[in-house]
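Only one protein chain is missing from this complex, and each of the others stays in its spot.
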Amino acid sequence: QMSIDTSKTIKVAMVPKLIGLSVFKANEQGAIEAAKSLNINFLYTGPVTASAQGQVDIINSLVARKFDAITVTSNNPTELAPSLKRAMAQGIAVVSYDSDVSPDARDFFIQNTAYPAMGKALVDSVEAYAGPNAQVAILSSTPDAAIQNAWLGAVKTYMAATYPNMKVVTTQYGQSSPSLSLSAGLNILHAYPQVTAIIAPDGAAEVGAAAAIEKLGMQGKVFATGASDPNSIRQYVKDGVIKASPLWDEVGEGKLVMYVARLAANHALKPDDTFTVPGLGTYTVNNKVIIFSEPLVFTAENIDKYNF
Amino acid sequence: MNSAATATSEPGHRAKPRPRRRELREVTLLVATFVVVLGVGALRPSFMSFSNIEFMVLSSVVLGLVGISQTFVIITRGIDLSVSAVLGLSAMVFGLLSTTSSMPLWQVLPLCMAMGAVLGCLNGFLVAWLKIPPIIATLGTYSLYGGLTFIYSNGLQVDQVSPDFAAFGNGNLIPFLPVPTPVLALIAVATAAWFVLNHMKFGRNILAIGNNAAAAYNAGISVRRTLLAVYTISGALAAFAGLVFVAYTGSATATTGTGDHVELQSIAIALIGGTAIAGGRGNLAGTVIGSVFLSVVITALVFLQVPAIWYSAGEGLMILAAVTLGARRSSNP
Amino acid sequence: MSRTSGLLAAAGIDKRFGANSVLRNVSLSLAPGEVHTLMGENGAGKSTLFRILAGIHQPDAGQISLDGAALDLRNPSAAYGHGIYLVPQEPALLKELSVAENMFLGMLPTRGRFPSRIDWKTIRGQAQDALSALGLDVDVRDDAKHLSIAQQQLVECAKALLRGCRIILFDEPTSPLTGREVGILFAIMRRLRGQGCTLGFISHRMEEVSEISDRVSVLRDGAVTDEVGRDGFDRARLVRAMVGREVIFDRRRVRREAQGEPVLSVRGLAHAPVFSGVDFDVRPGEILGFSGLIGSGRTEIAEAVCGLRAKSGGSVMLAGRDISTSSIGDIIEAGLVYVPEDRARHGVILPMSIRDNATAGQIGRLQRKSGILNRGREIAIANDTMHRYQVRARGIDQPAGQLSGGNQQKIVFGKWMSTNPKVAILDEPTRGVDVGAKDEIYRLIEELSAQGMAIVVISSELEELIVLCDRVIAIYGGKIAAELKGADVTAARVGAAFLGAEAH
């Protein structure tokens, strides 16, 4: 309904939780594409470890360098708030995506997908193969990972309501590390032989769980699902260790982030609004929150359509 | 007071030679490991299943390899904090290489060791020639090599390795022997290290340097070259461990190694194993058993259904217990 | 090993450490078949000269030659290549390695091609033989850390022999040895001399020097002040050359039988198997000597008395107060100090200044209520120590590590004496101290005793005990073997006592 004013070149930074993970890299891929068409001078920069302090340092430097918009997926909702508020006070547009910050510290938040929808998708992904009586192990990243906890909350709610016989037998953590996730996965399979499904809502964790199942030759007996980019899990999906795995289109999300950043920097977006992104669709802004999409469930049939 | 005299033996001869007290830390550790295995096994029989034991040994291989090289470095009164960064870089480089090129393993292996050797060599140069205290030198190269990993990977990560690699990480080299290749590699490296340390000049020179570098130099040992070699070996072994890591797990990210604090863990197992941080004394068997011990403890915590947040506390307590039990007491602080 | 006749000569050697000029145009030549002794005060540069000859230090100027051919001694291995071996002043054995391996350090024999393995059997056999030849009875498989300093010294000698070195420089080898071991060492040196080896020797003990030397060179302040052959030995002349003034010896203190209540009394002190049943008293103004063989346990007893070492039983009373369970700090505060024998490890903190070292024993007293140190008093104490013991140093802020061994010893001595103890246990108080300073320290010990301090002197030097002590206790195998007083304190009786012969 509106055309975006791209007359002025603006500087927009994308700050992931850490550089070096392919999920965030996929966002960058989409963002770069979009930035070209939006006359955006784009910078992808983040800390080398997933620390809030590292992000704060970077955000502060971006403020000093007078960026027009900062987009960020945060390691911690509250720790980032003071520096983001300072950025907003200087007239910099702040857009959070993926993992939110506290609402008063950003202009808009792009939620990957609604939490209940994701919870439902995760549970359905195992129920279809492990049955409604599945004994589920959860393999998450860290005990205080905000977004994982939100999803797991939704998983448990949906599970209790829909499949009362499904049970979570244990919760383990892989610290987002491939090796620790693999060890945790193997440990689950050894220590809890009754487990028939692993829900691993974290990139490294899903890969670790799938690798563990494959190592022990338990394909077909135990099923894994989670939230990982298709490149990471492609092989496991083809091998049948992972039958279905929900996520969303990370590349598309990256594009949307740039659109919202451009709109926010132009002061062209209201807290409750609608807008259309060419090639992606129409989005509603609801109290500054934009939901990117319904979960996109990767299966052996569709996974080769996605490359990120 | 003269009546107190009872000495009868020949003048100049000591009444009794002091009994030779050797601390057998490896035995203590072995016993501790068995106690944990049997104890937990009694409660949860699947803990003693072959597949679980194989897993516990397998998951100690990477740490064991790094621990061996760390033991050598610590014997020289040094420390190598950069092992985790070297491990990560090697895992990243060779993991990506295995997905992008079709280089066979027998070519990758020497290449990997050579890369690690070069990185280790720089550490050695900093320590032996520029006289930077090892902890500082390797702290510096830790950031340098860690940075290289980021630059090289440019945000990519390894999710899957070639079948060649996967077979190396998981398969059995000798078909009828149910021992995974990485475990064989660890055994081979440990045996070679033991031989070097106890039966080769190079190994004895390492010990001599750790005891008193100045005296070793005065005795004609080329301290600098030996140190250089030790750090080079450390780098090569850490890189090899990285290769084993990526072959076994099939994945690597830019924070592999550094993120898991392999450097601290490897120091911990060397010290648990009975190697003295002050140098001059090393216990390779202790290091290897120490790495198995650590992985047994962590797995035991899972089997005992301890909530996941307490794993690291359990690990910490077991490390403390391992170094305290049977430790030698000296009268001076 | 190169076949040379072994005339080792140094010509015009200069050496400076930073701003400190240690050797100035020094020339020296060591001839084969001779024992050439270097004498000089502490810090004169003797060790430095030997180190240069052994390739450990490099001279700033000058020339070293062997049989007239110039040598380039870039490192110790180069020196070994020419058959030169230095037995260092402080033995530097590697603690965690076995005695045998220590002896073969840097030249471990191997067998087999590839991989060539170390020939442990040969090493053990040869090492054991070499030690037996020196009369040292230790198991060569034992870790070197179990050896006493004297045993380490003998192992160093054995190392030189094993290496087949024909030029052996002994830097103060006798200071940790008792008379018997000195005898063994001298026998070895004579044998080597007979075989045409070139021997260098450093000692502060005049009797030893006249006994063994064929030629003596005297160093003072980094320059050679005198050189005499065997026939020209004259104690007074040597001392004058060393010190630059006359020193009067033969001052023997009147031996007294101290009266009064014991200020330190030890009963039934034991720590099996090192020592047991140790009873002794010391009275104010008394000097008690502890004699004994190396390894007889004197140091251990002293350390146990002073709370530095665990004991399994017994009581220690200081001025009527039981201090057997007190901490070291409290014991020093109560007035009992132990001046340790191992200077570098226990006595002095090498990188710290003379001031910090001199006051290290009484930090508690220098502290104001606020915990802040009283700088003025610190400086006063340090200056006092420097004066009283005539320490040669640039000033009280010079690091102690830059001083020569003897001067370090003076600091150590001063550090504990400045705490004004009631009882002082001095373990080898004059080890490695030059004649002048030794005399000085004797005078100080006597002075302190005259002021009423009770003093225990542990010494391996018979002379020292006889000159100083009112009473001598002989320790043998961790037990008191004999007690001699008054007229019984003679060289013969003390010597016999500590060999255990006086046991009744």
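In order of appearance the chains are A, B and C, and numbering begins at 1 in each one.
Throughout what follows, a residue touches a chain if its C-beta (ideal position, glycine included) is under 8 Å from a C-beta of that chain, and two chains touch if they have at least 3 such contacts.
Convention: contacts and distances are computed from a predicted model.
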Chain not present in the shown complex, as UniProt names it (candidates "Autoinducer 2 import system permease protein LsrD", "Dihydroorotate dehydrogenase", "Nitrogenase molybdenum-iron protein beta chain" or "ABC transporter domain-containing protein"): "Autoinducer 2 import system permease protein LsrD"
For the chain not depicted, the shown chains it touches: A, B, C
Which of C:S5, C:S132 or C:Q367 contacts the chain that the document leaves out: C:Q367
Selected from C:R24, C:K95 or C:H346 as touching the chain missing from the view: C:H346
Hidden-chain contact residue, picked from the options C:A31, C:L308 or C:A496: C:L308
Chain not shown, touching residues in chain A: 19, 45-49, 51-54, 56-58, 60-61, 64-66, 76-79, 81-82, 142-144, 146, 149
Residue ranges of chain C at the interface with the undisplayed chain: 18, 47, 51, 56-58, 88-90, 92, 171-172, 308, 327-329, 331-333, 338, 340, 344-352, 356, 360-361, 363-364, 366-367, 370-373, 401, 404-405, 415, 432
Touching residues (missing chain, whole complex) on chain B: 126, 130-133, 135-137, 139-144, 146-148, 150-151, 212, 214-215, 217-218, 264, 267-268, 271-272, 277, 309-317, 319-320, 323-324, 327, 329-330, 332-333
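Heads up, the rule we're going with is that only the chains that are shown with their structure count from here on.
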Most remote chain, CA-based centroid, reference being chain C: A
Chain centre separation in whole Å, for chain B relative to chain A (CA means): 36
Where chain B and chain C are represented by their mean Cα positions, the distance between them in whole Å: 42
Chain centre separation in whole Å, for chain C relative to chain A (CA means): 73
Per-residue overlap in chain C, given as positions that touch at least 2 other chains: none
Shared interface positions of chain B, touching two or more other chains: none
Contact footprint of chain B on chain C as seen in their complex: 56, 75-77, 80, 86, 88, 92-97, 101, 105-108, 110, 115-118, 135, 137-139, 141-143, 146, 180, 273, 277-280, 293, 295, 308-310, 473, 476-477, 479-483, 499-504
Of all residues in chain B, those that touch chain C in their complex: 1-9, 11-18, 20, 195, 199-201, 204, 207-208, 210-212, 214-221, 276, 280-281, 331-332
Contacting residues of chain A [partner chain B, same complex]: 18-22, 24-25, 28, 48-49, 143, 170-173, 175, 177-180, 182-184, 186-188, 190-191, 193, 204, 207-208, 211, 215-216, 231-235
